[in-house]
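Note sheet for the following structure.
Left out: one protein chain. Kept in place: all the others.
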């Protein structure tokens, strides 16, 4: 840890003005929460957030800094998890995006307005169902309460 | 840009002095109303001077329990402050990889203001 002998300098802090909307901290309220679909089916865990400038500039073309307002455009899941654990960065083409416009509610879980089955993020779930689990007898039936 | 491009990154002032690390990103839902929720605007960076790990966020909440876990973590993160996004002068290029320390840091404007981080 980089630290001077006298310890870190504490900057003087001013009171934060009241904000005009709901305040969310990424790590405390968004990242690593369970994402549920419109029926309450688990979709994925929220692994990362994609941020872009409001005027449409994307981070790939131009450097973004404090001079332009930035918003969350998508929730990300899938291989981006590896980057949070091990570092590095997967190509943007392999991110699974869930648009912010589909987010209905943020509580102890993040709820979407769409069905899990319609999302790219759950392709592996469908693949497993279609090629393995769905082919085993009984896989498409509710569990029995007798027998 | 993705959230992890900013999280855990060192923060320097304009002169290059080390101020701490980004431990969290603060969003405010005050943008144009999207379909269900307002757009989430990146409002500020939460900067901790002592540690790059954000742990449980006790320094930002009013939760004081369980003792002594909460007070210890709150003490460990003492001095944590907010920097509003417009006070950020430069963000490292996420594709540049690990460069020299000064280019891999977020640099603040000369006249930045530190705010209290409480939620």
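The chains carry the letters A and B, assigned in the order they are written, with residues numbered from 1 in each.
Definition applied: a residue touches a chain if its C-beta (ideal position, glycine included) is under 8 Å from a C-beta of that chain, and two chains touch if they have at least 3 such contacts.
Heads up, the rule we're going with is that contacts and distances are computed from a predicted model.
Trainee: Write down which listed name, "DRTGG domain-containing protein", "Mn2+/Fe2+ NRAMP family transporter", "Anti-sigma regulatory factor (Ser/Thr protein kinase)" or "Imidazole glycerol phosphate synthase subunit HisH", is the UniProt protein name of the chain that is not shown.
Mentor: The chain we cannot see is, by its UniProt record, "Mn2+/Fe2+ NRAMP family transporter".
Trainee: Among A:13, A:33 or A:89, choose the residue that contacts the chain missing from this document, as touch is defined above.
Mentor: A:33
Trainee: With the missing chain put back, which residues of chain B would touch it? List them for me.
Mentor: Listed in rising order, the touching residues are 56, 63, 65-70.
Trainee: Give me the chain A residues in contact with the hidden chain, please.
Mentor: Counting only chain A, the missing chain is touched by 27, 31-35, 41-47, 77, 81, 84-85, 107-109, 116, 124-125, 128-129, 132-134, 136, 138-146.
Operating definition for what follows: only the chains that are shown with their structure count from here on.
Trainee: How many angstrom lie between the centres of chain A and chain B, each centre taken as the mean Cα position?
Mentor: That gives a centre separation of 18 Å.
Trainee: In the complex of these two chains, what residues of chain B are touching chain A?
Mentor: Going by the criterion above, the answer is residues 1-5, 7, 10, 17-20, 23-31, 34-43, 46, 49-52, 54, 57, 60-61, 78-79, 81-82, 84-91, 93-95, 109, 113-119.
Trainee: Please give the residue numbers of chain A that touch chain B in the complex, ascending.
Mentor: Residues 1-3, 8-17, 19-28, 30-31, 48-52, 54, 59, 63-67, 69-72, 76, 80, 83-84, 89, 95, 100-106, 113.
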